[in-house]
Every structure is written in structure tokens, then in C-alpha cells.
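Yeah, one chain of the complex is gone here, protein chain that is, but the others are all in their spots.
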Amino acid sequence: MNSKFSAKEAAKAIEALQPELNAAVTIVEDPQDNPNQGPLAGIPVVLKDNINSKGLRTTASSKILDNYVPVYDATIVEKLTNAGAVIVAKSSMDELGMGGTNRNAATGPAANPWNTAHITGGSSGGSAALTAAETVPLAIGTDTGDSIRKPAAYCGVIGVKPTYGRISRYGIIPYASSLDTVGFFTRNIPDAALALEVLAGRDDHDMTSSFLPVPNYAEDLKPSVEGKNIGVFRTVSDRIVRPEMKEAFEKLVKDLEAAGAKIVDVTMDEKLMNLIAPVYKTIANAEATANHSNLDGIRFGVRKPGASVEEVMTNSRTAGFSSYVRARFVIGSYSLFEENQDRLFRKAQKIRRLLVDAYKALFEKCDLILAPAAVDVAPLIEESSDVRFGQDRFEEEHMQLANFSGYPSLTMPLGLADGLPFGINLTAPAFEEQNLFDAAAKIEEIIDWKEEPACLAK
Amino acid sequence: MSREVTIGIEIHCELKTKTKMFSGAPVSFGAQANTNTSVIDLGHPGTLPCVNREAVRLAIKACAGLHCTIDPLVKFDRKNYYYSDLPKGFQITQQFHPIGKDGYVTIETEDGKKNVRIERIHMEEDTAKQFHKDTGTYIDFNRAGTPLVEIVSRPDMHSAAEAAAYVEALRRTLFYLNVSDVKMEEGSMRCDINISLSYDPEKLGTKVEIKNLNSIANVQKAVQAEIERQNAALDAGEEIIQSTRRYDEPSKQTVLMRKKEGTVDYKYFPEPNIFPIRLDQAWIDSIVNSLEELPEQRLSRFEKDYGLSSYDATVLVNDRDMADFYEEVMKHTKAAKKAANWVIGDLSAWLNKNGLNFAKNPADPKAIARLITLIEDGSISGKQGKVVFEEVMKGADPDQVIKEKGMIQVSDDGALLEMINKVLDENPKSIEDFKNGKNRAVGFLMGQVMKASKGQANPKKANQLLTQELSKR
Partner (left out) sequence: MEKFSTEYFRKLASDLKFSLSDEEIEELKKDFQAVEAQVELFESIDTEGVEPMVFPFEEETVFLRDDEVADVLSREDALSNAPDVRMGHVHVPKVVK
């Protein structure tokens, strides 16, 4: 992995871009050299602000954690440090991961480096923007319902959500534990393969982390789609809005066929597809409301005064969470009420199984599924909003299938429309990251992406 | 007709592990505040639970000891509520799949033995400890995350005595199995007792819960007081309010802590951070098969093998350390009943007086056994035994003490007769006096005999033989 900048320079570059991008929450003032000579020796790395780093403020872009300084490192921070990397900044995100625009951050919206009037996407928007602006070659994110892959597509970088359990979640401020996945942003596939090699592996601190040995993804990388069955997710790609996106997507399909891939069309019942977003929101909101019950201003975080401990909690949580987050906690809590679980939370968990079964069935016909990451480019900041509940368009939310199933899934840039990037999404069955990287590396050769954003670190 | 009392009991026991249920921080009692915690116990953001194998092992032992069916697939759930002693805002427990189900424990009642059914045993984590003072509440998180088992009975008890017997039986069992310290006074065992009264056994009355009981004696007193209170209230036409009460020792009454308004919705759902854990059946079997002797097994063994009364056996078995010591003593003596008396009586009293208990008992079982044998065979008197006992408790050898104090009694007829006749031969004057009706002479002669035996003659026997020999002269 190569870095344009040293750690110190990277921190400065991020600082310099703050007025335009507002992508960082905390910038390390004077990053210290890391004596470890691992595969990431000297590489500056950005962490999403929900990744605990000992002694370095970590807020998850929430006011309630504004003063939180972790006393422990997330497992992946130890892994990065052991590999020689240097943490240079904590990046902006939607508060506690809850959002897809990166507008809902305590520090305000992050801006898209290609056009700062547009959103980065979220919730890992800051990491996506800082990778796109070439401040660092690697930024860590988390993906609960496309929170890495969507911003990666909007910002024209590679976003990888590995298999659930491939990378330890210990030390990552959660959103929804059964969907949360640690992943990352890079600007090329070989870097992504190397990053996963460093980050993956069993961690006894995370009982859901996998015991499967970690392959040498980078060394074994063979850019090829030869003989691979690639399923084109027609239910989604049929809904691409822009002609230039449609054209680029279809051209890629043809190029893949020419490169030796066997193309098959795969589809899913739209009735089921329409359930993706509601099922996702029901499960995610419910798990989130419990996961964030620890944020009460008692043992850490910002405490607001009150006459009783109940008042302290209530005042701290009212002031500490945005209106949007509190609304989602109410919805999540409601779906967990005993009287509602059967028709909401548990029902969503059952439909999740039906969705996963249907999604798995698609892989009986193919090794990988190719889809557009989104059917349009990043919207304008002022025109975007997070739908709090209710139905979203499934073509915008389909990547949540990989969170339901735990499957590894990545997005990579395909082209530009109106000066903004759009991307593709490639997904493989569980723990088949090598296969995913091999195909993605071939696609990378085919696309030969050379575009640069307007906001570029100098 | 009197109202039927129905009692169900929930007991929380801290498991005797080195570390917490879900973290590597040490479990301790009485450590300096907030020195035995990890980020997991404090509910710091990003932390994840990791299940302690030893806690599972101890829970399995509890299940086996209480005759429960063990579920080899361990699952956890979240119980959601906000309280300052609950760091995560939820407690990890086993709501939907308890590790143990459908067991029982045998209790002693006035009408003999009775089984109280156990509905479930589940693992969970303890909360932090709060100290309420005028200046506010002070929180110590050392206890947060300590492994617990909660044992829930069926509503099978119908009197204060049965409730106390149940708590005692559980306490004894868990102590015998080395599952828990079961110290009610330190809170390592806590019970919540639900009591309701009704004329119709099919239709239970309003439940009242009693919490914060610190001894088994208080369990009985509190339940009795609550039964009386409820009876009086119902007699007066009052309604019983669903509530939580505590026992107030000075007034010997239960007092209201809080009313229960409706049922709290804890929004239980499966813990997403812990995959279901499949326990190895061979491991479960090895734990179950190497279980320590249960108290009820020991009780019947004591009655059968040592011929002890049910009362003596129960007193011994209730205190495992006392029973252990008794068994050590019995390796060196055959006087089972006498040994039981000494252990339950003099030794217990001595320990008590010295602020000790059987867990910290300095007595050498072999020495105590020897002392008991010496008394049993008449080598020393019971009274002398008490003197020897005091010395033995200071570490002395009983035979040595007896020798030093010259306590060995000469009871052998031949030896005594020889001594007596020698004394009589040497004191013709006294024989004369005796024959002249001077009874004082007997006293003098007896003194001479004791002197000749260096005080070791069995006085009763010597006196009897002296009288006999005098009459022959």
C-alpha cells in the first residue's frame, strides 16, 4: 500500500480540507511515528468516529459522547497499529451510525469531494470523503445497512463490507449488532485485499467473530472473472434512472462476458424487495435503542444536571441525542414491546429469514451478484433527508440484503454523471472474499478509473 | 376455615468464579471501590460480552444438584430497563432458554420430607452496588457483571417454616456443590419471596414480594409477619396491594418499599452479540457425574452409618465444614454419638467464643477423636475431658495433657486392691478407729490410697474397694 502523504502530512491535509469537506471530527495534532514495520508501515489511516482508540476522543458524531476519551482500543486499532499504521483522524458519521446522508452528525454534514453541494452518503461519509480526497489510502468504516458501500459509491472510492464476523467488532460503537460489520475504504482493489488481511481474524473478545483462517488475500489476488458465473441483479438494474448510468452498467456486463465471465440474470420478487427497508429499519431501530441505553451520562459522556439520577439521565439523553435519533429510539422501543414484538420486531426477524433464503437462492445460479450500487448519484445536501420510517425505494436499499445475510459485498466506481461518481455493487457468499476481490480486480482493470474529485488533498 | 398461603421464591446466587460473567475482571467482595472492573462491566460503548466457561460449569452443577433438565444449547437475552446500577441499560440474562428447567429440592417440614419444584435456573449478571447517603448516591461497579444464577421455585410452599426450609435447603445444596458462597449477610445469596393468601387454592390472591432478607431466620420471621399482616388486612376487609416490601427487624414487621403499578415491560429479545453456544455433552456428563455428595445424601448416610439421630445429622449436615470435621474425627474413633455431641456442643461453643467457625477451625480431628475415645472408655472422666479439651484446642496432645496433669484413672481392681491393702497394712491404728465407729478414719485412709496412687486412682472405685477391704479386717 502506498500513501501520498506521511502521517503528519495527512493530518495537515485533512485539516486543510475541513472548511470544504467537514469530514473529520477529531484530527490527531501531531501523529507519532509507529515503529512497527508491518504491512502498513507508516501508512496514515482514518478511523470512523465510532471506532474506539485509547486516549483519542471518540464521539460517534453524537453530542452525548462529545467528551468521551476511550480507555481501550478496538481490536482493529491494535491490529492496525501492529501492522505499522498511524491513526491520523476520526471521521464524521451520521450520529451513532443512524442515517444514510452524513447530514446527521453533531459536527454538521460532510460534503462530497466531487461537488461539495452534495452529500457523501452515510453513515461512514467522513471516511469515504477523506479517502476520495486522497488524504489517506485507507479509512475504516462500518456498514450496518450499506453505510460503507453507499458513501463509497457516492464518493467514487472502493468500499468493502466483508462477511459478518470476518473482522472483530470489539471496540466499535454499535448501531445494530446483528447487522453491524466493520469494513473500509480504499482507492484500489489490491489495497482492499491487503487491508482485509490486516483487519480480519478471530477475536475472543467478539463471540460472533469467525474462527476461519484468514487467507493471504493480497498475495493470492488474481484479477479474473474467467469461468465465473456473474449474476446480474436485474430487479435492481432495471430501475437505474439515468441513461448514462444504465449504459455504463450494461457495457460493463458485456465487457465481463468478453473477459470470460458467464452472465446470468437474477431477479427477486418485488413484493419481497419492498420489505427490505422496513425489515431493516425495524430490526436496526430495535437493536439500536437497546445498544445505546448505556449512554446516560453516568459513567462517561456528557452529563446534564438534574435533581435526581432519573432527571440526570433524562436531561443528558434529551440534550445528547438529536431529535432524529430519539424518534428512532421511540420507534425501536415500540417494536420491542411485548404486545408488539409478534407483529413488528419478531415479524421482521422472520421476514429477514425469508429475504435471506430468497437471496441465497440467487447464488445457486451464480458465484457473484452484480448490481448498481445506487440508481442515481449523490443528492444535494439540502435536498436529501433520511426517511425515518416507512417505505423506501428498494433499488436504493437493496444492499441491505448483504447485511441480512452477512455476505461480503463491495462497491467500486463505474463512472461519472453530472460530475458525480456512481458505482457498482458486487456480492459473494459468506467468506468468499477472495473470489470477490479477484473479480473486483478484473473489473477494476476493465473500468480503469482515473477520475479525480474537485477537492483533492495537496 | 383459614386462608391458604402460597409462597414462591426467587433466589439469586453469585457464582464462585474468578472473573465476571462476561468480562475478565475479578469477582471480589470488599475490594476497594471501582478497582475490579473492565470496560465491559462499565458498559463502555463498543464493548461486547464474552461468556465465562466456569460460570457455565457452576450453573450446570447447580442444575444437576437441583435435579433440573440441562439445556445443552446456551442462549442469552436482553432485559431492558434504565437504572443507575445497570451500566448497559440492559441486563444479559436467559429469559427464553434457561440453562435448567423442571427440578426440585427436598425440604424438611413438620410433616416430614417434601419436594419443592424448581421451575427454572438461569444465568445472568449482577448490577453495581449503590450507597445512598444524604449527599447523594455513590456507585461502585466492582459487583457489576458478577455471574449469578437465578433459581425460581414453583409456588409450592405454604408456611413461613417451609419458606425458610426451602431457602436453607438451597443454600446448603449450593454450598455443598461449591457453586456459591451463599452468604446472605454479604449478599452473595439473595431471595425475593412472593406471598399471596386466598381461600380458593385455585385462584391465588394478590402477590406481595419481600426483598432484602439477610438471614434464613429473617426469612421465616418476615414471611410469618407478612402472613399475619395480610390475614389481618383481609379480615378487616382491606385490599392487598401488589407491592414490594422489606422486613424491618426492630418492629418485626414488613414495610412497604414500593407499589407495583402494572407489569413492567422489559422488552426482552435475544442477545445478538452471543451466538448460541453448544455445550459438549461429554463435558456436561463429566460435570454431572463428578458432582460432590449432596446434603440429602449425606444426611441419610450419617443416620445410617453413624446411627445419628435425624436432629444431630441435620445440624451437622447444615454446616458442611462442621460435617466435614465430624467425618475426620470419625476416622479415628468409634464413639459416633459422643463425637457428634462434642462437635455440635463443646467445639461449636469454643469456636463461637473465639469468633471462629468450622471453616476456620484450628482443632486437630485426630486429637479430638482421641479425647472422645478416652472419655468413652472411662480413662478420664467427662469433667476431666473438658479440661483436656481446652488444652487440646491450644494444640496439646490429649495423652500428654493427661499424663502431665496426672489424670489417668487407675480403675483396675487388682492394682487398686494391692494399693489399698498396703495402706491398710501400714495403718492398723486407723482400722482400729474405724471399728470404733470413727468414720473419719475412712477419709484418712482414702487420702492415703490417693496419695499412694499419685492421685490416679479412680476415686469412686477406690472408695468402694476400701470399704469392702475394711469390712474384711
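By written order: A and B. Residues from 1 in each chain.
As a working rule, contacts are C-beta pairs under 8 Å (C-beta built on N, C-alpha and C of every residue); 3 or more make two chains touch, one makes a residue touch a chain.
Remember, it's a predicted structure, so these values are computed and weren't measured experimentally.
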item: Residue among A:G159, A:P372 or A:G406 that touches the chain left out of view; value: A:G406
item: Selected from A:I27, A:A193, A:L275 or A:C455 as touching the chain missing from the view; value: A:L275
item: Residue touching the undisplayed chain, where the options are B:I277, B:L417, B:V442 or B:L470; value: B:I277
item: Missing-partner contacts on subunit B, residue numbers; value: 17-19, 23-26, 32-40, 42, 44, 50-56, 73, 82, 84, 130-132, 134, 136-141, 257-258, 270, 272, 275-280
item: Footprint left on subunit A by the chain that the document does not show; value: 67-69, 71-72, 164-165, 178-179, 204, 207-208, 211, 271, 274-275, 278, 282, 289, 296-303, 306-314, 317-318, 321, 323, 326-327, 329-331, 333-335, 343-344, 346-354, 356, 388-391, 403-406, 430
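Going forward, only the chains that are shown with their structure count from here on.
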item: Parts of subunit A lying in touch with subunit B, wherever the complex brings them together; value: 50-52, 58, 60, 65, 68, 70-72, 74, 169-174, 176-178, 204-208, 286-287, 290, 292-296, 298-300, 309, 313, 333, 336-339, 341, 345
item: Complex interface listing, subunit B residues touching subunit A; value: 39, 42-51, 78, 80, 82, 84, 87-90, 137, 139, 141, 265, 267-269, 272-275
